[in-house]
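One protein chain omitted, others in place.
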Amino acid sequence: MLTKCIENVRKKVPLVHNITNYVTVNDVANVLLACGGSPIMADDLNEVEEITSICGGLNINIGTLNINTTRSMFLAGKKANELGHKVLLDPVGAGASNLRTETAVKLINEIKVDVIRGNISEIKTLALGSGSTKGVDADVADAVTEETLDNTIAFVKAFAKKTGSIIAITGAIDLVADSDKCYVIRNGRPDMGKITGTGCQLSGMMTAFLVANPDHVLEAAAAAVCTMGLAGEIGWSNMQPGEGNSTYRNRIIDAIYHMDGAVLEKGAKYEVR
Amino acid sequence: MLTKCIENVRKKVPLVHNITNYVTVNDVANVLLACGGSPIMADDLNEVEEITSICGGLNINIGTLNINTTRSMFLAGKKANELGHKVLLDPVGAGASNLRTETAVKLINEIKVDVIRGNISEIKTLALGSGSTKGVDADVADAVTEETLDNTIAFVKAFAKKTGSIIAITGAIDLVADSDKCYVIRNGRPDMGKITGTGCQLSGMMTAFLVANPDHVLEAAAAAVCTMGLAGEIGWSNMQPGEGNSTYRNRIIDAIYHMDGAVLEKGAKYEVR
Partner (left out) sequence: MLTKCIENVRKKVPLVHNITNYVTVNDVANVLLACGGSPIMADDLNEVEEITSICGGLNINIGTLNINTTRSMFLAGKKANELGHKVLLDPVGAGASNLRTETAVKLINEIKVDVIRGNISEIKTLALGSGSTKGVDADVADAVTEETLDNTIAFVKAFAKKTGSIIAITGAIDLVADSDKCYVIRNGRPDMGKITGTGCQLSGMMTAFLVANPDHVLEAAAAAVCTMGLAGEIGWSNMQPGEGNSTYRNRIIDAIYHMDGAVLEKGAKYEVR
């Protein structure tokens, strides 16, 4: 199934509309190209509906939200819903400010979001109205561990049920769940947390996977998470002496560029719960 | 001639004012530094006229246009015209939304633009009011091929005549033309399309070439296209196993950093028609 998911991206070259932050936007574009998709970034009120109309999916990321682009997110989201396009929300920093929390909650309430992808603290903030976010990173206190895994899976499924969205939580252990089924994924490396925007990159790429696999969105979301984590492992194995987080960023995107179904199928480490 | 064009950039260190998109802006700045120019980015209404005044050229790129920076483009463009500075327009995504198409057309009508540089779909949109842009990439249906070359050269010369601008179209075959003369350039690699912003980078660099070679602007524009394409070839030859589009981006800019007149003269593949 994973094989099929990534191969469909390369075959269909899905065009993804991104309303995203200016910190990691270049990497998001390059990851979308690396996985076989095609990115377009547009956030002006006067074009977002039209731009989203020519795309297959919409990736909304609130990493550097501001009053203008927030309005564009709602406009584009509603148009995407109208057209039956896939919509992903990355609630970057939810919990770090009321503006972020409220914007994310309002987006979920007013727009049909296919996937919400964030770290555990962001998702807890949205689900429980609390969560101890430390800026844009998850708080250690919230971390998904083998000990908390059963409870977290139950929590994630419940939140998926409540929202009607697939919930994708990334961290040391990644969880991708709908109300019924949860992929528990153990790819990736802790060093990925030392690169800005691996989460944003994953959100962009995941949107392409959703668009290319409209009938298997849970699997597509899980495949995107496995692809990112596995690329983190492959990229790390290509590191040369003296290289650090900046080169690692390139090596991960490079690994996605070369990823195919066979490599993904072989390297993906997941179970379904 | 090409030798002279790039050497003039390194000798004169032209300061280029960029009003550009936030997706590829960092690469544009690094390419300008790599080729010997000096970049400044500024888009606020209250400073663009002053900033453009201290520069030699203005690079306008509508890749993530919005209502505020669009007004700045007109202000800066008019000031640059007043001062006799070189102006380049990169109509990113013209055809993908009315806002982009209309903004690009209005810029061409109200500002004297020395060069319009885009992909074939963007240029067709501006010239014919049509063109089948796929987001920010050219549509395959529009591609310049050996079969369509003669007709496309005639089209480009006619559009150059109509606008009074040099037209630079980049793709598998690149065309740089005024009303009379067309450089047909066959440098570059298809893999460059898998990197976000090689077009934006070229536009920034080309502006520096125009500023440094005010009396030979057609040759300067062609030299910039050859430099970018040849850097794509050299960068590719430096790729190591496992490297992909993200590292390729760096290797292309690195190749520009080391490019000199002799390398360019030897590697440039063009004919004049």
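Letters are used for the chains, namely A and B, taken in the order the chains are written, and counting of residues starts over at 1 for each.
Quick note on the criterion: contacts are C-beta pairs under 8 Å (C-beta built on N, C-alpha and C of every residue); 3 or more make two chains touch, one makes a residue touch a chain.
Source: prediction; values computed, not measured.
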Selected residue (touches chain absent from view) among A:H17, A:K79 or A:R100: A:R100
Where the unshown chain meets chain A, residue by residue: 21-24, 26-27, 63-67, 93, 96-100, 134-137, 194-197, 242-247, 249-250
Residue numbers in chain B that touch the chain omitted from display: 15, 22, 25-27, 29-30, 33-34, 38-47, 50-51, 54-55, 68, 234, 238, 249-258
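Everything that follows uses one rule, which is that only the chains that are shown with their structure count from here on.
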Interchain centroid distance [CA atoms averaged], chain A/chain B, Å: 33
